[in-house]
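One protein chain is absent from this view; the other protein chains keep their places.
Going by the order they are written in, the chains are A, B, C and D; count residues from 1 in each one.
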Amino acid sequence: ADQVTLQLKWVTQAQFAGYYVALDKGFYAEEGLDVTIKPGGPDIAPAQVIAGGGADVVLDWMPSALASREKGLALVNIAQPFKSSGMMLTCRKDAGVASPADFKGKTLGVWFFGNEYPFLSWMSKLGYSTEGGADGVTVLKQGFNVDPILQGQAACVSTMTYNEYWQIIDAGLSPDDLVVFKYEDQGVATLEDGMYVLEDNLKDPAFVEKMVKFVRASMKGWKWAEENPDDAAMIVLDNDASGAQTEAHQKRMMGEVAKLTAGSNGALDPADYERTVASLLSGGSDPVISKAPEGAWTHMITDKALN
Amino acid sequence: MTAAQANETAAPVISAKGLNLTFQTNDGPVHALKDVNLEINKGDFVSFIGPSGCGKTTFLRVMADLEKPTAGSITVNGVSPEEARKTRAYGYVFQHAGLYPWRTIGGNIRLPLEIMGYTKSDQDERVKRVLDLVELSGFEKKFPWQLSGGMQQRASIARALAFDADILLMDEPFGALDEIVRDHLNEQLLQLWARTNKTIGFVTHSIPEAVYLSTRIVVMSPRPGRITDVIESTLPRERPLDIRDTPEFLEIAHRVREGLRAGHAYDD
Amino acid sequence: MTAAQANETAAPVISAKGLNLTFQTNDGPVHALKDVNLEINKGDFVSFIGPSGCGKTTFLRVMADLEKPTAGSITVNGVSPEEARKTRAYGYVFQHAGLYPWRTIGGNIRLPLEIMGYTKSDQDERVKRVLDLVELSGFEKKFPWQLSGGMQQRASIARALAFDADILLMDEPFGALDEIVRDHLNEQLLQLWARTNKTIGFVTHSIPEAVYLSTRIVVMSPRPGRITDVIESTLPRERPLDIRDTPEFLEIAHRVREGLRAGHAYDD
Amino acid sequence: MGWIVFGVIAWALGWGLNVWLSRLPRSRATGLAVPVVFGITLLLIWESIVRGFGISPVLLPAPSAIAGRFVASTGILWEDFVQTVLKGALSGYVFGCGAAFLTAVVVDRFPFLRRGLLPVGNFVAALPIIGMAPILVMWFGFDWQSKAAVVVVMVFFPMLVNTVEGLQATDAMQRDLMRTYASGYWTTLRKLRLPAAMPFIFNGLKIATTLALIGAIVAEFFGSPIRGMGFRISTSVGQLALDLVWAEIVVAAIVGSAFYGGVALLEKAVTFWHPSQRG
Partner (left out) sequence: MRKSFLPVLTVVAAIFVLWYAMAVVLNAAWAKDQAKRAGVELSFSELVADTWAQDKPKLPAPHQVAAEIWETTVEKKITSKRSLVFHSGITLSSTLLGFVLGTVLGIGLAVGIVYNRVMDMSVMPWVIASQTIPILAIAPMIIVVLNAVGISGLLPKAIISMYLSFFPVVVGMVKGLRSPDMMQLDQMRTWNATASQQFWKLRLPSSMPYLFASLKIAMAASLVGAIVGELPTGAVAGLGARLLAGSYYGQTIQIWSALIMAAALAACLVAIIGLIQRVTLKRMGMA
């Protein structure tokens, strides 16, 4: 069987249910693929992993992938299972935040490690400096959790609709205490969790063939997961080596993730891509990417896979 | 001065009666001193000699209140060793010079003076005087490790002399030195003793040294340490080094050796 | 045996000519040996005596190829010290017994034999023999720290005797022992020497020890170490301990002391 | 290929030079030159391996690239240095070591406490304290205070154990001497036990220097303001700016060595009398 190694962007959780389902239900095996899924983590850069040959295909957020491309690492998007962005900024009402206009002078928690780009372009769109001061916002490098908002160290923290938001709720704050700003609603949404490969590899027909099978099986997994969210969550749970995930949380996460993948058959919508690039280019004095990339995505794989 | 001196000689400076000391160790009790009786008078120079481990050091430490006897009584100047220690009656010289490496020779000698609260000018004056006494003037600013073993030992004696302790206890102070240097220091010690009229307790392994220096020689037996012989020296107070070739000297040395050998087991 | 012996006595075992040794130190050069000439014959017992730091140890080390002279020549059994060392001509006994704490007494004595590649049975036999020789049979299985200082020193001598070195170099082997034990070991060493007819070089600080043991006494002066006197002993080979009270002994001792004192500056 | 040959030549030359240097009589100059030559050789080999094998700069940048980035980013590096080293590591170091020292003096006063605390302290000193970092960040917030707290916790016990041990380091004879002078507790402490403890105290201080830097940097992984060496390292890895990562590592190595060297120099000055320092 053909070997394929997939590097996830984050730890094993329902965010990646489609792949685990495909593995568990034998969709990959049916295609004749032997797939290894490598969980990610707070300091694993998927781009670095693929550059080092540690994976054939990686999941990454498009801003980070495009930035890597500008750094000389030619990543190409071959499929996009996530149609919409799950990113939001969640704020405490009692910190005095009701609209983006209130960010000024506040402290905001942000993920870094290549995940900061959407936030930065949003802020530059709003015209806020991220260097602190009365006219800007003070940025915290948010750690692995949502503590800063719970403890009042930050007015807002970054959250995903399917994950961190619920951790805040679980911690005892009620939705009434919170205000959320979805990147989608603010018009600064960027594409998340796409599949990326190295451009050079696409010149190899055998590799392309392998990816076609991989994408096809993965999408089958995703669609299965959307239809059977609870079972998918249990599959994810079975694959979590850390034994730290809880059933309730994963099932809820699967439900939220399904909303984000629902709109996609796996093929990248060029309009979404253009919107993402536009947003990244608009970053004022220090844009995330300096010019529109060329060849950063292809339908070559999905065209074959989905027909 | 001489009248007062005569007066003091009447009462013994150190008086030990039925002294016993047992150390509790992991291998069981060690009986270090057994039924020790001794009187030392003002101005005496008493040497303690005996095989290794017989309790010489222990006895000296009991006198200086560094060890408490488990039975018997001991008085120093008529009071307990502890009280005597608190009145700073002792100058103690250990086998190894034991100078503090982080202090200069001068600083080492100054140490007891600082602790006892002498004034700065008094300190300076005393340090200078005792350095002269042990012929170390000019080495005040040196650190101990920059001096030879003999010089270090002299500095440590100077340290014990810097304050006015009238009892000097010396535990094999010259054990580590070569014979010539040792002879020389013996001579100087005798002169010093003659000049200051201190009471001196002196531990040694060397028979000639004991005979040459002492007014009395206390011979001790192996464990449990007992006093087997106390030999009064018939030598005059004035003692040139040559005295060691006189028949009188050899006679005393012979007596000491016999006393020692009697207690020695030869199996080590 | 006796014929061969007489034959060997003809050529000196050790012959030093115009030996000089200067150590380069941070404080400038130290002239440790200066113009040293000496011949040692087969079966000699030669003592080296002199003030501390005069170069006794250095001289012994030069003989054993532990130090290279900066000038002059030295031969051992007619060859260079290095070649002599490679043929394992030396038994060297240091001031401190220097037994390995992780080896038993037997293991310590066996150590040089292992290194020199003796067979197992030969090792056993030799260890047994030298243990007998120094009267330590029965202590083979003990560790060094379970023995007294005197016994350790005897073990260390046994170690130097276990292999067939015909030159025994001893650097203050009894310096750390008390007088009684020392007397006893001196006696034993003499007996051993008489029995084995080894050539012995012996460093000591003690005048009586030097006189009691040696056929020749080499007196050295302080730095730069020179030989100031070589005293041939007139004492018979057979020497009971009492010999030390004879006028002949005292006469030689006096000569040594005079020789020593002449070179001593008293400021050590 | 050319670069690989260059690397081999550099290695041979460097080694040969060092063999030659080490045969010269030992002096301050050769003592310095040998490790420097060794280091330069390592860098040359590194450079030629990266170039020769065409290793992606995303994985391992060449020394020349790192040097270039270092020079170009001194502003950022300085800002991070201030945040992590001066605010986080140094304050935690001073506070942690100071507190440990005072605790040791108190503990030493009471044998009961000493007997109880020393085994516990030894135990804690061997624990993976760094694991407390996420907790301390949770307790003390995101800024340098939490980094300092991590450093305090990390250096406290090694320092405590060393100081207590040092205060016990006087030999019986030295203490007896003070006794014959009828010297009191505080006098003995000041005149004998503190000076005698200095080699041990400095041992603790030296161990603490490396711990302090590591603690401050690693703690930044669990949340930080957007400056600091740990922040920069993790963020730059994510941005594939590996040259900047290595520039930060160079800063850390220089700062760490300087910190250690500084304490060692101070030690030399204070414990000049100790046999290990007389050399």
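Odds and ends about this structure:
By our rule, a contact is a pair of C-beta atoms (placed from the backbone, for glycine too) under 8 Å apart; a residue touches a chain by one contact, two chains touch by 3 or more.
Keep in mind that what you see is a predicted model, and the values were worked out from it rather than measured.
Considering the entire complex, the omitted chain makes contact with A, C, D. In the complete complex, the hidden chain is touched by one of C:Arg88, C:Lys120 or C:Arg237, namely C:Arg88. Checked against the hidden chain, the listed residues A:Val4, A:Ala17, A:Ala45 or A:Leu260 yield one contact partner: A:Ala45.
Which of A:Asn77, A:Gln153, A:Gln167 or A:Asn201 touches the hidden chain is settled by the complete complex: it is A:Gln167. The chain not shown here is touched by just one of A:Leu8, A:Met123, A:Met219 or A:Val288, and that residue is A:Leu8.
Screening C:His96, C:Arg223 or C:Arg244 against the full complex identifies C:His96 as the residue touching the chain left out.
For subunit A, the list of residues touching the undisplayed chain reads 8, 11-12, 38-45, 48-49, 51-54, 143-147, 150, 167, 171-172, 174, 240-245, 249.
Touching the omitted chain from subunit C are residues 61, 64-66, 85-86, 88, 90-92, 94, 96, 98, 100-104, 111-112, 114-116, 143-145, 163. The missing chain lies against subunit D, touching residues 15, 18-19, 21-23, 30-31, 34-35, 37-39, 42, 59-60, 112-120, 123, 126-128, 130-132, 134-135, 138-139, 210, 213-214, 217-218, 221-222, 229-230, 233-234, 237, 242, 245, 249, 252-257, 259-260.
Going forward, only the chains that are shown with their structure count from here on.
If each chain is reduced to the centroid of its CA atoms, subunit A and subunit C end up 84 Å from each other. Between subunit C and subunit D the centroid-to-centroid distance comes to 50 Å (mean Cα coordinates, whole Å). Within subunit C, no positions touching two or more other chains are listed.
Shared interface positions of subunit A, i.e. residues touching 2 or more other chains, are not present. Interface residues of subunit D, counted against subunit B in their complex, comprise 173-174, 176-183, 187, 191-192, 195-196, 198, 271-275, 278.
Those residues of subunit A lying in contact with subunit D across their complex are 42-43, 45, 47-48, 51-52, 64, 67-68, 71-73, 110, 112-116, 130, 138-144, 147-148, 151, 153. Residue ranges on subunit D touching subunit A, taken from their complex, read 56-59, 134, 137-138, 141-142, 220-226, 231, 234-235, 237-241.
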